[in-house]
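The other protein chains are all here in position, but one chain of the complex has been omitted.
Take a look at chain A:
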Amino acid sequence: MAGGQVEKRVKYKSSVKDPGTSGFLRIKEAMLLFVPDDPKSDSKLKVQTQNIKSQKYTKEGSQKPAWLNLTNKQGRSHIFEFGNYPDMHACRDFITKALAKCEEEPNKPAVPASTEQLSIRELELRFKLLKENSELQRLHKQFVESKVLTEDEFWATRKKLLGKDSIRKSKQQLGLKSMMVSGIKPSTDGRTNRVTFNLTPEIIFQIFAEKPAVRQAFISYVPSKMTEKDFWTKYFRAEYLYSTKNTAVAAAEAAEDEELAVFLKPDEILARETRQKIRRVDPTLDMEADEGDDYTHLMDHGIQRDGTRDVVEPQNEQFKRSLLQDLNRHAAVVLEGRSIDVDSEDTRIVAEALTRVKQVSKADGETGKDANQERLERMSRVAGMEDLQAPQNFPLAPLSIKDPRDYFESQQGNVLNAPRGTKGLKRNVHEAFGLLKESIVEIRARGLSDPLIKPEVSFEVFSSLTRTISTAKNIIGKNPRESFLDRLPKSTKDEVLHHWTSIQELLRHFWSSYPITTTYLHTKVGKLKDAMSNTYSKLEAMKESVQSDLRHQISLLVRPMQQALDAAFQHYEADLQRRTAKSSGGERPNGYV
C-alpha cells in the first residue's frame, strides 16, 4: 500500500534569488523527491519527510508567484515555485498530513513499506518514461492517481520498458577514428624548413596500438634515456624520412642513430604476432589460390598514397613498409577498438596498459607448449577423407511437395471421402443441358427481346444504384482507404482511442489477478471491476453523445470493447458465486475470502 502521492510540475530554487530548475516534484508520505527535466542537471533532491521542520508559502492574493518554502531540520530551505495556487495547496496539504503522521509515530521507521525503497534511479526512469509517452502519462494519471492501481502494479506490467531503458543507459564504449595516423600531415610554414606535427592523446594511443615496437621503445627509453618530447621528435623524424620515400637517406640515418633505426625497421613484435597468427590459419587453406587476383602490374593500377604511386623497390627493403601492411594493421586496431579503459593524459601509463593487455591476450593465445601439437591434430582433423566421414544429419527437413497437383489441384482422395451436402441436387444432366440448348435455339429464332428493357425497370435500376452508392459512401467514406476514425471529430477520436488503451490496461490487470489466492488480489479485482463498470458507463455516454449519423459506426467500434468488458464481468460474477457457494458450503468460515 502506497499511501498516495502528489506529483506536480515545479521549479526548484535553492535560494530566493536562484532562477530555478524546472522539473517534477513528487511527494510521498515518507519523502519528497524532485527530478529536474534536464537529466544532466545536478539539482536532484530527495528529502525525508521526517527531516522537514516547517513549511511556509505565499498567500494566494499576493502578487508573488506560488512558492512553497520547506525548511529542514538542518536549517536549509528548499523553495518550489508552482504553476498555480491549487497545485501548491495540494502539495502543502499533503506535506502537512505527512508531517502530522511523522509526529504521531516518531518511533516508527519513516519508511513504512518496501514500495518506498525504490532507488532514485528507477524513479527517474519512470518519470522519464511518463514524460516521453503522453499516452502512458494519461493512463498513469487515470489509474494510479485515482487509486485503481498502485504505483507498483502499474509499473509491474511495464518492466520491459524500464529494463530496455536501463540497458540503453549503459555507457557505450568509444571507438577509434578510422583515419590513419599517417594521414596526419605535417604542416610547414613555407619559409623555413621546420616541420610541425600535432600530437594528441588519441593519436598517441593509436600509434601505440598500431606499432608495438614504438610502444616498447617508449617504455624502455622514456624517461631514462630521453625526454618524451625528444622521443616523439625522433619518431616523427623517422616518419618524415619514411614519407619522403628516400630509402637511401633513411638507411644512412638509421646506421648513425640506433634509436631512430628502431622506428624505421620493420616492427619485430608485430612480425612475431603475425607469425603466430599464420600458424593458427587453417592448414588446408590454399593461399596461392587467389594469387591471380593481384593485378597491380596492370597499367593505371596500384595504390595511390600521398599522391604518389606506392612502388616497392627491391633494395633497402627493410626500410620499406607497404601501404597494404599499414592499412591492414590500422584496420585491425580500429576493429579491436579501445581495449583499455585508461583515460589518462600520461603517455607512459597508456603505453604500459597497452602492453599489459597485449601480454594477456598473448598468454591466452598460446596456452601451453603443445600449440604445435594441437596444430598437427587440427590438420589431421581437417584433412579427413570425405568418403570416410559419417553422413551429416542436419536437423531440417527439405520442402518436398511430392506431387504439385496436390497443391494446385484438388486432393481428390479427401474430397471423395468427405460427405457432401449436395446429394439432394442430383441433377439430370441431360435435362439441364437440353434446357440450355433450347434457350439458345430460341434466341436464334426470335432474336433479341424487344423491347430489351422496360423504362420502369431501367428507372428502378438507376435509383437503386444511386442508393447503393450513396449509402456505401456514407459507410466507407469517400476514400475507401480512409479509416472511419479519421472522420470523427478529433475529441471523439481521442476519446475512443483512450478508452481502448485504458480498457486494455484494466483488463490486463484484471485477468492477471486470477486465480484469486490472496485478499490483496481480491480487493484489487474489486477495484478493477469498479473502474471497469465506470468505463462501461462512459462508453455508453459517449455513444449517446455523438451525432446521429456517426452513432452507428461508433457503436460498431464500441461493441468489441463492451464485449471484452462483459466477458470480464461475467468471469467476476461467476467467480464470486463459486466462492460464496464454497464458503457457504461450510468448508470455510463465513465471510472468509
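By definition in this document, a residue touches a chain if its C-beta (ideal position, glycine included) is under 8 Å from a C-beta of that chain, and two chains touch if they have at least 3 such contacts; residues count from 1.
Convention: contacts and distances are computed from a predicted model.
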Protein name as given in UniProt for the chain not displayed, "C-C motif chemokine", "Dolichol-phosphate mannosyltransferase subunit 1", "General transcription and DNA repair factor IIH subunit TFB4" or "Exoribonuclease phosphorolytic domain-containing protein": "General transcription and DNA repair factor IIH subunit TFB4"
Sole contact to the chain not displayed, among A:120, A:435 or A:485: A:435
Touching residue (missing chain; options A:120, A:249, A:461 or A:567): A:461
Residues belonging to chain A that touch the chain removed from view: 397, 399-402, 406-411, 414-416, 418, 420, 422-423, 425-427, 429-433, 435-437, 439-450, 452-454, 457-458, 460-462, 464-465, 468-469, 472-473, 475-476, 480
